[in-house]
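Some notes on the structure that comes next.
Note that one protein chain of the assembly has been removed; the remaining protein chains are unaltered in position.
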Amino acid sequence: MPQWIERMLHAAFSSIDMLAWFPENISTYGKELDDLFKIIYWLCVAIFFLTFGLMGLFMIIYRKREGHKAYNYHGNNVVEITWTILPTMLFFGLGLYSDDMWQTTKYSARVPKADVEILCLGKQFGWYFLYPGADGKFGRNAYNDESARELMSLTNPFGRDTTDPNGADDFVTENQFTVPMNADIVVRGSAIDVIHSFFLPHARVKQDVIPGTWMNIWFNLTKTGKYELACAELCGSGHYSMRAVYTILSPADYDKWLDQKNQESLAIRGLLPTAPAAEATSDSTATAEETSETENGEQ
Amino acid sequence: MSSALNLAHEPLTKIPSGKLAMWAFLASELMFFSGFFGAFIVLRSGNYDVFGAGSAMLDWKLATLNTFILIGSSLTMALSIYHLEKKNNNMFRLFIGLTTLGGFGFLIVKWIEYSAKFHHGLFPGQEHHTLFFSFYFLMTGFHAVHVIAGMIPMGYMFFRSFSKDGYPYPWKVETLGLYWHFVDLMWIFIFPALYLMIPYHAAVAGH
Amino acid sequence: MNTTAAALGVHADHVGANEHAHEHHHELPWYRKYLFSTDHKVIAKQFMISSFFFLFVGGMFALFIRWQLAYPGQPIPVIGHILPDTWVTEPGSGVITPEFYAQLLSMHGTVMVFLVIIPFATGMFGNFCIPLMLGTDDMALPRLNMWSFWLLPPGGLIMFAGFFTQTGYAGAGWTSYPPLSALTQFPVFTITGQTLWLIAVFLIGFSSILGAVNYVTTILNKRAKGMGLFDMPLTVWALFITAIMVTLGTPVLASGLAMLFFDNFLHTSFFLPDHLVSATGHGFEVGTGQPILFQHVFWFYSHPAVYIMILPLMGVVSDVLSVFSRKPVYGYKAMVFSLVGIATLGFIVWGHHMFQSGMNPLLGTTFMLSTIVIAVPSSIKTFNWLGTIWRGNIHFSAALLSALSFVSMFIIGGLSGIFMASAPVDIFIHDTYFIVAHIHYVLFGGSLFGIFAGIYYWYPKMFGKMLSETWAKRHVFWSFVFFNGTFFPMHVLGVGGHMRRIYDPNVYDFLKGMQPMNEFITVCAIGLGFTQLILVGNIIYHIKYGKKAPRNPWNANTLEWAAPAHPGHGNFDRDITVYRGPYEYSVPGRELDYWPQWEPGKSISVHHHTVAVD
Partner (left out) sequence: MSDHANPIPSYMKVFYALLSLTVLTVVAAKLLEFPHSWGTPGDMLHVSIGVVIAVVKVLCVMYIFMHLKFDSKLLRAFVAIPVALFIAMIFGLMFLEHFSYTH
C-alpha cells in the first residue's frame, strides 16, 4: 500500500476517537469547558445510536414485502407531546447548566481582580501587548481615556500619551507576551483596523477584539511553558499567519523577567544610566520607543 | 385549455392577488426600512452630539412643507382610485395628475435641500461628513428612490387616461395606491427622526 | 365522462397519453417559451440549470480550497498554470496565494448559499411544486415570477465580475464582516470585488423576495377547490413558511448590505469606528459606527436563512418518506406546527453566531437559551420522520434513500449544533472546523441530499421521463460515503483547534499533526465532486433517452400526479376537486394502498386511523 494512503487511512481511523484530539488544557476553567463538551458529546452519542438504531431497525423490519400493507396511522398526541417535553427539559437543563460557566468566563462582573493586567491590540497581521511597567500603572492611552484615540497611529497603536509620567515605563511587546503561572490574568483587547479574534487554544480562550471597543478577557494558567496564540477571525489575506507565542513562567521567573523588561524600557528612554544592550528588533513598523520588546532567546 | 376547467377560480381570500402580493411586498419594504431605523437608533445613542448638531443643520421648514405635499398626494391618490372605480375618468385623470405633480413637488423640494447641503460641503461619505449625514442621505435617498419608482407607473396611468376608454384597470391603481401610501408612511417616520429630534444645546454647540 | 376519468384518477393514464396535443394551442416565439417564459415549470427548470451551474462553480472553488489545505505550497494540478500570475497564483508556480484563498472561500460560501441552495430550495421546488401541488394552472402572478428568476443570473455575473477588478473577488468571507469588507485602499467610487459582491447579493435578495411574495399569494389564493390549508402537502407548507421568512428576513439583510455598500463605496462610517488605524484605510473623526451592528443585521437575516435553506427540503423529505413507506406522515399537524415553530424561533436566535463577538454576554445567555429551544421543533420533526417509516412498507427507491440520508445527516449536523449552542462550549469551537463540519452536515448532508430526493422524486413530472434508478442509487450511495469521509473528520480537526479560513495550517505547531487528515478529506472531496457527475449525467441523458414516464409513477396521492405525465402550460387536463388530505396511504378497506386527493370517496377517522366507507 502506498505510504500516503496508509497515512490517510490511519488518520481517518484515529479520528473516530474525537475526544482524544483536544489540545492539552492549561487553564483553570478549561477543564470545566472540556467536561461540558464531553457531557454533550456522550449525550449526542446516545441520541445518535438511538435514532440511527431505530432508523436501521425500521429499514430492515419494514422493508417492502409483497402482499404486506403498511399501517395507516396518523400519529398520537400523547407520544407527540412526550417527545416535545422530554427534549425541552433536557435542553433547558443543559442551557442552565452551561450558563454558569458562561458567566464565569465572560460576564464583566465575574472578571476577577487582575493579578496581571495587559492591553492587547490586534492589527493586520500581528499582535501588540502593552504592559504597565514598573509602577504597575498604565499611562494615559486609548484604553483608559477615550480622547486618546486621536493619538492612535501605526507607530503608536495604543494611543499612548508620552507626556504622562505614569506611562513612561509602560512597554510594548510584539507577537509575544509573557505571563506568570497561577495568576489571574486580565487582558483588555481591542483592534486597530479590522476585527480579529484572540484565541488561545490550549487555554480555551477565544474572544473577538473589535476596533473601537475594549474586551475583557481573563484566564488563569496552570502550567509553565510556551504556547501559541492564533487569530480566529478572518481579517484579510494574512489571517492565517497572525500568530503569536506566549510564555508562561513561574511567578518568580516572571518577576525576574518583568524587572529585566523594565530596566530595558527605562534604558531606552534614557531614564537609566546603564542599559543592557537592546537588540534591534526585526519588525519594521514600530518605532524604537514602542518596540522595546526584544526578548532574548525568544524564537 | 384551462378555461373549461375549474382551476382558475376566484381568489380564495377574496383579496385580489395583485393586492395581496403588494401587501406582502410592503411588509418586506417595512423590514427594509426597519434595518435603517434600527441602525439609526443604535448609532444615535452612541453619537448623541453628532446627531444633534447634524439635525440642527437641516431645514425643518422645507421638510414640513414636504410632509404636507406628501400627505396631499396621498389624499389625491385615494381620491383618484375612488373616481376610477366610479368610472369617472376625467376626475381620475385630474387626481392622478395631481398625485404625480405632488411627487414632482416633493422631489424638487428635496433637490433644493440637497443642493444646499452640497453647497455646505456635506456629501454622503466624504472625509468630513458626519455619521448623521450618512443617515440623512441614506434614508431620504432611499425614500426618494421609492418616490421616483412610484411616479413612473403613475405617469403612465395619467397618459393612458387620455386614451379613448380612459384607464381601464382600477385594481392596478388601487395596488399602486397602496404603494404610494406606504411611501408616505415611511416619510411620516423619517421626518421626525431626522428633522425634529434635536438636542438643543448640541445644536448651538455643534455648529 | 370527465368525472369518471377524474374518479378513476391514475387509472386513466391513457387519457393523458396524447396530452401533448394540448400544447400547440397558441404558439409562442422560442424566447418566450424557453427564456422569458412565465410558465412556472419552465422557470423551475431555469432555476435548476443555473443552480447546477453554480454548484459546479462553487464545488470547483471548494476543491481548490481543499487542494491548498492538503498540499500547501504545491501547484494545483492542471488548472494551476492556466490561472493568471497576479494575485491568483504565486508567479510562475501555480500555487494559489493567500489572497486568492480568502477569495475562494468567500466565493465558495456565497455561491453555495445564495446561488445554489436558496435557488434550488425556494426557486426550483417553490416554482415547480406550488402550483402543481395546489392543483392550479400557474402562479398567481406569472410575470413577477419570471422577473424573480431573471434577477438571479445578472446577480451571479456581477459577483463573478469581481475577478476582473484590481483586487479580485470579494475576500471577506460569506459573512463579509466590516471593517474588513469596508476598508479598501482605494479612493471613493472605486469598484472592487467586495463592492460588486454587495450589489450582487442585493439583487439576489431582491429576486428571492419577489419569488416569495408570489408564493405567499399563490398559496393563499389559488388552492384547488376543496383544499383547505391543512390539506396541503408538507412541501407546500414548508415553502409557505419559508416564503414568509424570506419576505420578512431578506429585506433586513438588504438594508445592511446597502449601508455596507456606502461604507465601502462612499466611505461613510455606519460600521466603522472613529480613528481606525491601518496602512490603507481611512480614519474618521466624526461619529462612531459600530462593527458589531452589521453582525446583528447580517445574522438577523442569515440565521433565518439557514432555515430558509432547509425547511423546503424538510417538506420534500416528509413527502418522499410518506410515499415510499406507503404510510401517512406521522403527526401531520405537529409537522406543520414545528415548521411554524422553527420559523418563529428562527428570528430570535441569531446571536448564537456572535457569542464570541464581543456583544454583551448577557445577550449570550438569552441567545443560548433560545437556540437550545429551537432544537425542540427540530427534534419533533426527526422523531416524526422516524415515526413515518415505522411499520411502513418501505420501497427503497433512490428518492427514499436520499431522504433517509437527509434525515440521518441532519441529525448529525443538528447534534453538532447543540455543542455550539452551548455558549461556553462554543468558546473553543467557534471559528474552527467544527463549525465547517456543522455547516456541511446541515447544508450538504441536509439540504443538498433533500434536493437530490426531490429531483429523483419529481423528475418524471418535470421531464416526462424516468431516470435510471440504478445509477441514481449509485449516486446516492457514493455521495453518502464520500460525504461522510469528507466532512466527518472536520469535527475532529475542530476539536483539535484547527481554525477555519486559514490558508496554511502548518504555520501553527499545534496543528501540525493534522496534515494527514486534511489529505484524507481532500481525497474524499474529489471523489464527492466526481460523484455528482453521475447525477448530472443521469439527468441529461434521460431527458432524451429516458423511458416515458406514466402519470403517477410512484402511486402517490398529491395533486401534481393528477396532471399529465409531462404537463404543458396550464398544467391540468381535468377538473381538480380535493376530497381529503395528502397522505392517505394504506387505508384499511381499500384495495389500493394509496388514495389520491382528487379521487372522490368517503372516509372516517377512528383513533388516528382512516377507514374508507362506502
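Every chain is named by a letter (A, B and C) in the order it is written, and numbering of its residues begins at 1.
Note that a residue touches a chain if its C-beta (ideal position, glycine included) is under 8 Å from a C-beta of that chain, and two chains touch if they have at least 3 such contacts.
What you see is a predicted model, and the numbers here were worked out from it, not measured in a lab.
Touch with the chain omitted from the figure is made, among C:L363, C:M466 or C:I526, by C:L363.
When the whole complex is considered, the residue among B:A8, B:I108, B:I148 or B:L196 that touches the unshown chain is B:L196.
Where subunit C meets the missing chain, the touching residues are 244, 247-248, 252, 290, 292, 296, 300, 347, 358-363. Listed here are the subunit B residues that touch the chain not shown: 13-15, 20, 23-24, 27-28, 30-31, 34, 37-38, 41-42, 44-46, 48, 60, 64, 67-68, 71-72, 74-75, 77-79, 82, 85-86, 177-178, 181-182, 184-185, 188-189, 191-193, 196-201, 203.
Throughout what follows, only the chains that are shown with their structure count from here on.
The mean-CA centres of subunit A and subunit C are about 33 angstrom from one another, to the nearest whole unit. Our note on geometry: subunit B versus subunit C, Cα centroid distance of 35 Å, whole angstroms. Residue positions of subunit B touching 2 or more other chains: none.
Considering their complex, residues 97-99, 101-102, 171-173, 177-180, 183, 272-279, 281, 285, 288, 290-292, 325-332, 334, 356-358, 361-362, 364-365, 368-369, 372-373, 375-376, 379-380, 382-384, 386-387, 389-396, 404, 407-408, 411-412, 415-416, 418-419, 422-425, 427-432, 485, 488-489, 491-492, 495-497, 499, 501-505, 507-510, 514, 516-517, 519-520, 523, 583-588, 593, 605, 608-610 of subunit C touch subunit A. On the side of subunit C, the complex with subunit B involves touching residues 22, 25, 135-137, 140-141, 144, 188, 209, 212-214, 216-218, 220-225, 247-252, 254-256, 258-259, 262-263, 265-270, 282, 286-290, 293, 297, 570-577. Across the interface of their complex, subunit C is touched by residues 4, 7-12, 15, 18-19, 21-23, 32-33, 36-37, 40-41, 43-44, 47-48, 51-52, 54-55, 58-59, 62-65, 68-76, 79-80, 83-84, 87-88, 91-92, 94-95, 98-99, 101-103, 105-108, 123-124, 149-150, 152-154, 157, 192-195, 197, 199, 201-202, 204-213, 215, 227-228, 230-241, 243 of subunit A.
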